[in-house]
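Below you'll find the structure, written out as structure tokens, and then a few comments.
Here the complex is missing one protein chain, while the rest keep their positions.
Now for chain A:
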Amino acid sequence: MPAEFDSAPKLAEYAHPERLVTTDWLAANLGRPGLVVVESDEDVLLYETGHIPGSVKVDWHTELNDPVVRDYLDGERFAALLGSKGIARDSTVVIYGDKNNWWAAYALWVFTLFGHEDVRLLDGGRDLWIAEGRELTTDATRPTPVEYPIVERSDSDIRAFKEDVLAHLGDPLIDVRSPEEYSGERTTAPAYPEEGALRAGHIPTAASVPWARAAAGDGTFKSRAELDAIYRGEVGLEDGDDIIAYCRIGERSSHTWFVLTHLLGFENVRNYDGSWTEWGSAVRVPIATGTERGEAPRRG
């Protein structure tokens, strides 16, 4: 049985308000049966320095990825992971994290690959919770393990592979990396380590909308009107569009995928998680440099 939705007026403006909760809602619902709060951060130790009472940690690097193949974990391991965290198939999961919910959105996207139905983000994430002076604890959470069914991952609806992107050229693409990565001045985000792409630039025709433009100063998502102005106004996205978002390894574009799908209501949005670390090293794929979107190559 899912927890009640948050009826805060700001959330009601979004296409799917049931995908977000406010800090007020979470504070009032902590400890509610059927609700599991998950922290997912860039820094693997941040949770240990203090977390929302009762929350469990899911680490994107060590827990959501296959340790050998560049892929996400399979249905069996996902079931074991969630069961060990006390998450049942019908649990309401609220995910929060650092850096404007960057990694939290990534975890939510992976949960969605497995069709976990009721998964939400905490608007404002970890930073807002702390800024509001709300409670943190270093007490270890010891969840009671539960049975989570083995559900095979479904990659077709919200995940795009390189071949999908090649076939998609000409339809809307959103590059959510920094302007420097888009233009080809560098292959990694400013101040981030090199992670190996042999070429720099962007996928031709992709519009540049750095992911963090969707976040307000306090880490919450911008209002519906502000987001519409960016993605519908500036970029020109229209209802019914088939959209693919990408970044460097698919984490920042999960955030944009969340915005387009759940806040703005686009129904066909996929995240290309191979992203620039694959495209920028692939042989004979088209690349554009500079600040212009570039032309789609003619299809032969």
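To be clear about the criterion, a contact is a pair of C-beta atoms (placed from the backbone, for glycine too) under 8 Å apart; a residue touches a chain by one contact, two chains touch by 3 or more; residues count from 1.
Assume contacts and distances are computed from a predicted model.
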Options "SufE family protein", "NADH-quinone oxidoreductase subunit L", "Urea ABC transporter permease subunit UrtC" or "Mg-protoporphyrin IX chelatase": UniProt name of the undisplayed chain: "SufE family protein"
Option touching the unshown chain, where A:L46, A:L73 or A:A288 are the choices: A:L46
Touching the absent chain when the full complex is considered, from A:E39, A:D98, A:D118 or A:E278: A:D98
In chain A, positions touching the absent partner: 42-46, 48-49, 61-62, 98, 191-195
